[in-house]
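A short worksheet on the structure shown next.
Each chain you see keeps its place in the complex, though not every chain is here.
Chain naming follows the written order as A and B, and within any one chain the residues start at number 1.
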Amino acid sequence: MIHITRREHFNAAHKLYNPKWSEEQNAEVFGKCANPNWHGHNYNLYVTVKGKVNQDTGFSVNLKELSVIIRTYVTDKLDHKNLNMDVDFLKDLMPSTENVAIAIWKILTPHVNALDCQLHCIKLCETENNYVEYFGEQ
Amino acid sequence: MIHITRREHFNAAHKLYNPKWSEEQNAEVFGKCANPNWHGHNYNLYVTVKGKVNQDTGFSVNLKELSVIIRTYVTDKLDHKNLNMDVDFLKDLMPSTENVAIAIWKILTPHVNALDCQLHCIKLCETENNYVEYFGEQ
C-alpha cells in the first residue's frame, strides 16, 4: 500500500457571509472576507489516494487518469468561477476552505474507487499561510 | 546604488470584460476570465526601489517604512476587494495585471521619492505562471 498525490489548481472568487446574521455579526466573524463585492484566491488542491502497486505498471494509480477525474468533476467546475454562485455541488454551502474540501471529497470518492484505489486525503490550500486537510472522518 | 525589494500580497476578485464588446468578443479574447460572476487570485507584489546606502544605518531604504507605504496606499486598498468595483485608483480601468501594475507604479512614485529613493520596478504576480514587470517606461 502506498499513497500518491496529484496537485491541481483553480482560481476562484468567493465571500464568507451568513445571510441569517446582521452586518455587524458578519463583519465580526468574517472580517474582510465578508466584502459584499467578493474577493478571490489561487487555490492549490492536493488529492491523495492509497492503493497497491500493480507490478505490470509500477503504478498504484495512473496519474493521467486521476488528473482527468479531478479536472472533469472538480477543478473545471471551480476554476475562474464564483464559489458562492456558480458551482452546483457547493449550492447552499458557506464556501469556507473546510466546506469546499469536504464537498470535493464527496464528489471524488466514487470516481477514485472506480480506479481500484481509496481516497485518503483532500488538502486544499487557500493561501501560502492557510490550508485544510480532510480524511473523510465524521 | 543598490536595488532593494519588498514583497507584499493581496487576495482579490476581478473579471476581464469589455462592455463595448459583444459576449462573443469577450469570450473569444478573455475566455474564462470574462465570467460575469468574477473569479480571483492571490497576488504577490514585489516593489523594487533604488537608492544609496546610508553609512549610519546600512540601509538604502528602511524596509519598515517602505512596507507601511505599500500597505497604506496599495495593498490595504486591494486586499479582499473586487478590483473592478472597490478600488478608487482602478476606476474605469480594465483590471488586467498590466493595468494594475501601472496604477500601483503611479500611486507609489511620490511616496518612494519622499524616502529619498527611486522606484525601479513593480512586479505583480497573478499566478505562479504569470507576472508582469513595469519599469515606468512610456
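Methods note: contacts are C-beta pairs under 8 Å (C-beta built on N, C-alpha and C of every residue); 3 or more make two chains touch, one makes a residue touch a chain.
Everything numeric here is computed off the predicted structure, so don't read it as measured data.
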With 2 copies placed, total copies in this complex: 6
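Everything below uses one rule, namely that only the chains that are shown with their structure count from here on.
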Whole-Å gap between the CA centroids of chain A and chain B: 28
For the chain B and chain A complex, residues of the former touching the latter: 11-14, 32-33, 35, 37-42, 79-82, 85-86, 127-128
